[in-house]
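Excluded from the complex is one protein chain; the other protein chains are retained at their positions.
Letters A, B and C name the chains as they come in the text, with residue numbers starting at 1 for each one.
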Amino acid sequence: MTPAHPAPVVIDCDPGVDDAIALLLALASPELEVRGVTTVAGNVPLADVNRNAARVLDLAGAPAGLPLTSGLGGPIGRARHAHDAPVHGEGGLGGVRLPESRRQFRDTHAVDLLAEQALAEPGALTLVAIGPLSNVAMLLRRHPDAGTALREIVVMGGAAFVQGNITPAAEFNFFADPEAARVVLESGLVVRIVGLDVTHVATFPTEATEQLASLPGAAGVAGTMLGDYGRRERAISGLRGTPVHDALAVAAVSHSHLLGWESGQATVECAGTVTDGALVADLLTQDRTRATRVARTVDSQGFASLLNERLTGYAQSASRP
Amino acid sequence: MTPAHPAPVVIDCDPGVDDAIALLLALASPELEVRGVTTVAGNVPLADVNRNAARVLDLAGAPAGLPLTSGLGGPIGRARHAHDAPVHGEGGLGGVRLPESRRQFRDTHAVDLLAEQALAEPGALTLVAIGPLSNVAMLLRRHPDAGTALREIVVMGGAAFVQGNITPAAEFNFFADPEAARVVLESGLVVRIVGLDVTHVATFPTEATEQLASLPGAAGVAGTMLGDYGRRERAISGLRGTPVHDALAVAAVSHSHLLGWESGQATVECAGTVTDGALVADLLTQDRTRATRVARTVDSQGFASLLNERLTGYAQSASRP
Amino acid sequence: MTPAHPAPVVIDCDPGVDDAIALLLALASPELEVRGVTTVAGNVPLADVNRNAARVLDLAGAPAGLPLTSGLGGPIGRARHAHDAPVHGEGGLGGVRLPESRRQFRDTHAVDLLAEQALAEPGALTLVAIGPLSNVAMLLRRHPDAGTALREIVVMGGAAFVQGNITPAAEFNFFADPEAARVVLESGLVVRIVGLDVTHVATFPTEATEQLASLPGAAGVAGTMLGDYGRRERAISGLRGTPVHDALAVAAVSHSHLLGWESGQATVECAGTVTDGALVADLLTQDRTRATRVARTVDSQGFASLLNERLTGYAQSASRP
Partner (left out) sequence: MTPAHPAPVVIDCDPGVDDAIALLLALASPELEVRGVTTVAGNVPLADVNRNAARVLDLAGAPAGLPLTSGLGGPIGRARHAHDAPVHGEGGLGGVRLPESRRQFRDTHAVDLLAEQALAEPGALTLVAIGPLSNVAMLLRRHPDAGTALREIVVMGGAAFVQGNITPAAEFNFFADPEAARVVLESGLVVRIVGLDVTHVATFPTEATEQLASLPGAAGVAGTMLGDYGRRERAISGLRGTPVHDALAVAAVSHSHLLGWESGQATVECAGTVTDGALVADLLTQDRTRATRVARTVDSQGFASLLNERLTGYAQSASRP
């Protein structure tokens, strides 16, 4: 059953395994209307991100006309390009090689497409940002009216009250472009943060991953990618199950109640010796604005069920004659 | 019953209400042998710290010969002097005015007394540091052999995975002298950290505070100080009960099992725009040294009972003829 | 005599008195072909910058069709907006009130106009950047091919080996958007830096300023603006004469030989406690690339003569019937 009014979203991503899962989840969620996909360098360099994005959209059976466009190839304010390739496996999709795509990228730059979509229906669009925030920050600077026209920005990023995954203090997306994250969090716009505080809790069970991997079509591919990614992540982090960071950010739009939110203010350190890219949240601030909400708790089982159901659904479409 | 072998400790402090409670607890703990008290600027300026330390030792009935000596009046590597007076009330002891003390400070500087005590019985002494780490860091630099001669350093400081209390990222003691904290945590010595992660959990119940306040002698004074301090702290932090940070660090020596520890490495940010003084703990490090242990969990009830019992004990000595 | 091949330039500016003088100089220089003017927040907020830019172009008698377009209203990677209004006087033009302009701004954003102009004739265009480098940095990120298509970027900014003017370590333009300056200087593109090292040397003589002020038309207005600006600057800096920072950057394009250049590498500090925005030049680097050239010496008299002659020229056009 499609909800009467699915929430319009654009997804800004850097696939990456968990981005791929997030796209599969979003495109299988009747609660969401995916109006576009924009790309940004992050887990892997932009060329790889773009190749992966197109192929994952094919895998998900996304309509050929879904706007897809390429964005920034690195951070907005520094030369360093941090990539996170090892954990995402060769090529960035857990070692899986998807068929080449004929999907066309728009000529419009990601930043301009985001602006166009935001201004098309002021107050309606949710921007789900699941890569470094380079595109989003440039959007806010280059098209300030478009920023204001967004309904909200849901960000996968940061480690507010848990250890980081790229440094002890920082999560990858914020570390990869700290100034961009700072611009977004200090923008005064409504931002919801889905960080490691919840994504390292709501991991996807290993058995479910294996079961998925045995299914046909996109479901099986998703399972295979998750299996590979989970093995790599667990070797580093000692987590149980497989984190699916970006997919949780998508679920935060479609099923916000799965997460427990606290409001306050937040920013990102851009100058520290050991804290570069660290999210600093102030949930005790006396400031009444409190435009930022940080996910502190999560219904892990609820999320796992949701993700499992939606990914499993791809097996059914695959097995259709 | 006094244990056969109480643990020898020197307490480096900056009273401050919770330092006062920590001193009362230590001096009432048969598990500990307090071999000296050294002071450092922190919650209040050094002159106030010194006045308070002497008076609190009188209040606790500490022997006149207990070595007491004054240390550094500010941070080791910067000019800024951060104080935390407001939360500790006028004079730094929750508004309580204790009688003037005739207790003499040694001529020896705190840093030299610490060295002397450490070297007197190598491997025996625990240094309980419950103020900014200025004295401790200078000890390690000025008397490196003395640092190595310590059994361990138990530090009250830092906010590893919770919000800070002086800035969103930093706890007061580490913020007051970040370079000192960095020197101590990067020293390679065995350091245990009792930070806001546990001190904001193991708060002292308001009813117990009120009951203490109704008792005679040092017990009553302790209750009064805690009552005042608790009210001020709760207004800022939204905590339940009253934090008694420094007392928990003392208990970490006498009753280590009340806390749940994780080992790893840690340092302190000295250069951040919004993270100056932030503790950065790496509990996933592959490094096998793992000289640092961070308290992650605490038996709040066990600690409250312990503290209540020991403080209540002061009422009995007060009411003796 | 117009040179056979005047150098095509676009001027990115934040008028500001010295920007106004720079525009007057550029538009009176047959050695240059001004193909566009873009604006950026800096000395004064963007709205004031835009008002001033249009009026100064009118004052200079610039053709109505000269592309003029508005750019970024603040730094690319942080929230702070530093302005420098006091030294530029009320309104930003030395207290002078110029007539309202009917000049139209293009719809194109500055960043896109710069790209268009650069790509129109690859290898030909010099970008003269005399405000904070926000637009230029976004150009390099948003349109990387356009950056490469520039002939060179001539920047007014930085204080390599002299004291800064907004902090002891930093010059205003770099301080106003340090990340942008870092992006430009670390881009690998050919950049020439005209900083306080030379602009605080090649000041415009007070007598010449007074003489200009007595002339009709734009010449007189220039003199009046310079007189006001010089008085304010001298009160702070103890300079002789009046600095005309931005005009020297224009002269660096038309009369490069007036300056003595050294090549090397450079970047901008974005993280310091007391050095935020400081230019750090390495003119001893072993790296053979040496894409950056820093002006170290200047023919002050030659520059003063040039500027005086070109500004005086406006009196003649004003007095034509």
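Rule of thumb we're sticking to: a residue touches a chain if its C-beta (ideal position, glycine included) is under 8 Å from a C-beta of that chain, and two chains touch if they have at least 3 such contacts.
Everything numeric here is computed off the predicted structure, so don't read it as measured data.
Undergrad: Could you run through the displayed chains and say which ones the absent chain touches?
TA: Output: missing chain touches A, B, C.
Undergrad: Can you work out which residue in B:P8, B:G61 or B:G77 touches the chain that's missing from view?
TA: Checking each option in B:P8, B:G61 or B:G77, the one touching the absent chain turns out to be B:G77.
Undergrad: One chain isn't shown here. Among C:S101, C:S237 or C:T312, which residue touches it?
TA: Of these options, the touching residue for the absent chain is C:S237.
Undergrad: Considering the whole complex, which of B:E31, B:E179, B:E210 or B:E262 touches the chain not shown?
TA: B:E179
Undergrad: Tell me which stretches of subunit B touch the chain missing from the display.
TA: 72-74, 76-79, 109, 111, 134, 137-138, 141-142, 144, 179-180, 182-183, 186-187, 270-272
Undergrad: Mind listing the subunit C residues that contact the chain we can't see here?
TA: Given the touch definition above, subunit C has residues 161-163, 168-169, 236-238, 267, 269-275, 278, 280-285 touching the missing chain.
Undergrad: Please output the residues of subunit A touching the missing chain, sorted low to high.
TA: Residues touching the hidden chain, for subunit A, are 271, 273.
We adopt the following convention: only the chains that are shown with their structure count from here on.
Undergrad: Could you tell me which chain's Cα centre is nearest to the average position of every protein Cα atom shown?
TA: So the chain nearest the centre of the shown protein is A.
Undergrad: Once you find the CA centre of subunit B and the CA centre of subunit C, what distance in Å lies between them?
TA: Taking the mean C-alpha position of each chain, the two centres sit 56 Å apart.
Undergrad: Centre to centre, by mean C-alpha position, how many angstrom separate subunit A and subunit C?
TA: A distance of 41 Å separates the two centres.
Undergrad: Can you list the residues of subunit C that touch 2 or more other chains?
TA: 271
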